[in-house]
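The complex appears here minus one protein chain, its other protein chains still in place.
The first chain written gets the first letter, and so on, giving A, B and C; residue counts start at 1 in each chain.
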């Protein structure tokens, strides 16, 4: 009963096989091998246009270097208060952008409120070296709160950014989960709605370590080779990343895995919705479920082997849990089984 | 005939197998799994003392974060002019130490000259905010020039550093190759000779992506967890690194692979030494061979499928090659075969 | 009618005289002259204990380097959302701390709400490299909103910081104005209430360019000489700063000047309080007054020569001004005259 995080799972067998297949033989290093080139081209297909692709090692690196590519002195990036860049990356986005700032925006359940975003952006309308200047807007899809921006909502955030000529970055650590939930194409969920740069994550969805920064306008990526090297994210044997993506993208494996994870979360959601010792904290649409548990129940579940994290109550929901309750985050993955989910639900429902 | 670099090889089958074995099941993320802990403990054994171990993704990261752990405002690190940190890491050591400086020291064939080092260090004897202050000495073992510091030479460099209370870092991207060549123990080649921090590289010697920063005094590593996270080098599925090291260190695989690479280089060296269209540029002791080729020969070899890089002539050897010659770097690896070497030597000797 | 900012004034004649007096003769550079030492010692007296003093060139530098002295990887500093470090320093605090983060805290009229601060600090109770770690609390006295923390309020903020072993920094760009308003001693308003590091500003109160970073525990300042030099804030002819402070602190000139500025603000406040075309936006206690003007009145005043800035409406007071109103900031200084104030008030009251 592993619901602690989707990164507690290992790798899907096909990912491991692909890697093993590439273990033999020689290939040019630092991203210049045939395989690397082939996989980069694969992303063109996937996104229905020519893109620039940069492999890096962690999601934090993908986000931080994406922002570094548009960084400038005094730069300010708008993000949700609970965005991974702001809440969970140990200051890497600031460090790897040479100290650019994140500007937290409010919004329910992990999604920036468009009106609030517009208001904050407008505060910078009069150019001022004192105040700094906007440099980007970043949104997470699916969010850290398990919610998903609709395509229109993505378009709305982008429009605000574009009205100020700001590039839009999407943190897609759980890109596949959102895509499947929305039943959209990669193009529709990104550049067709104004996204300029994407952190395309494979790690949480069945890879070992496979993250790509995608630029929908390759001209924007001009400085990236130096930025990536300077940040120690250029792998010599890049093909071990490429080989993961090869299997990941083949025959829709990535969507299948995400679909499975989402379905497992649905199963959790539908039962918890009606529970009395456990209830949904808020509605989610991806592979993350947030539930309020009686403390006793949470302890019982853990004692019976369930793995999950108690979660910080969101700043804007101070009354979410009572004194004898806890907020729990439950994350499903490609590896989650029906049996595990049911066993866990049995505990929750006292079955 | 792949002699371009040891990072053109893929992974040793045992490394790939170990990874595949760990693909299934769940494990705590971010370095806290049982496997991670077991491998960390394995390093204690290896070095015959309690060490602190931090896995990172690239050799550049290992070196840069090792230096970051001892960085301080105005800090200056002494290294050989041709050291990887100074010549080949795109400014990452400066970037990830918040702009500390590298101070290049002269010395033949990639090894810092102890006398020169002593002289440079002494230039900082009078404390001065203007000049900055020494913060570390870093040496590479085996060096980028294919040479190896003897144990006594390591001790001599360390003694100079220690006389000024400076920590000593060793870039061990080719640690195993040096160890095998010297027939020393890991402890003898490091802390017993004054080394404080080691970049222990597995990638060039048969892993995909396995680098570890080793602190021989765990107290020195206090800030490392935050430094690593801030630099986006904390992998969520750390066990994919641990699993590589597990196989790498088991039954002396790592030494066997390095021994093989060195032997292949020996084979190159012994023949090239006596050639007339090709000759050794200087003596080396590890898995790198530097040779001066007639341009015509170099072209012929490449036309016949040999892969190697033309190399920049060292600053201090301006007369090494004549106008119709080139300097070539030949690197062997765990994957190099006798056949490949012989085929290449046949070309060189006109056989 | 100059109410744009206290930095639109030049220098008090005694400051200019003191500088001229020091123009002749030689003195050791970089802060080691007799004058420099004498003025540093003067601060010991002023604060009734041994302090470490570092002169720098701007208030932004003072704040940024004060925070740099306690910076650490992953570090987070709590401040009010409208604090100068967060709103008006162009990212310098982040840049000069090697990318540490500011964490904005809510609170009315520029003062951090203690309860809110406590809540935010507690969010970091479980150590986590992902979330980062608290490194300092900084408060501004007087605040950018013209308000003043009472001594007890300073103590309360400090107590929260101290409960987590966090150093407390005070941005004292308008230190003298607050001190006079509270009728407190420098010691009472700082270290006796838990402040560890102070940006002691002279520039806004009659100096040209005189800012000092004061450490109440000199041991905390160990790295400062290198930090200051690295940030290009070590002046060769430091005595031109010392000479300003010499006159500034002599015979209570600084308190006299601040008292005058505050009195001029009082005069503005008492009349605007009762106006109908102009009203106080909120209560202030220092040399800043915030007023809501009819747009027509604001334009009329400007046409008649009044200088002041329209100000951004605070985030938490969205309904402060109606559509035909503007928020104006009025700042008085040592140079403001009764005549100027009265002339301005006549316009406002339609006299």
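Points to keep in mind about this one:
To be clear about the criterion, contacts are C-beta pairs under 8 Å (C-beta built on N, C-alpha and C of every residue); 3 or more make two chains touch, one makes a residue touch a chain.
Predicted, not measured: the structure shown is a model, and the values here were computed from it.
The residue from C:4, C:151 or C:313 that touches the chain not shown here is C:4.
The omitted chain makes contact with just one of the residues C:149, C:240 or C:293: C:240. Check B:18, B:33, B:63 or B:98 against the missing chain and you find that the one touching it is B:98. If you put the hidden chain back, the residue from A:9, A:227, A:258 or A:297 that touches it is A:227. Where chain C meets the missing chain, the touching residues are 2, 4-5, 7-13, 15-17, 19-20, 22-30, 56-61, 64-65, 89-92, 95-96, 203-204, 208-209, 226, 229-237, 239-240, 307, 335. The chain not displayed touches chain A at residues 30, 72-74, 98-99, 129-130, 132-133, 223, 225-230, 234.
Chain B residues in contact with the hidden partner, per the touch definition given at the top, are 73-76, 87-91, 94-95, 97-102, 104, 123, 129-132, 312.
Just so it is clear, only the chains that are shown with their structure count from here on.
Chain A and chain C, compared by their mean Cα positions, are separated by 40 Å. Rounded to whole angstrom, the centroid-to-centroid distance between chain A and chain B, based on C-alpha atoms, equals 34 Å. Among all residues of chain A, those that touch two or more other chains are 89-91, 95.
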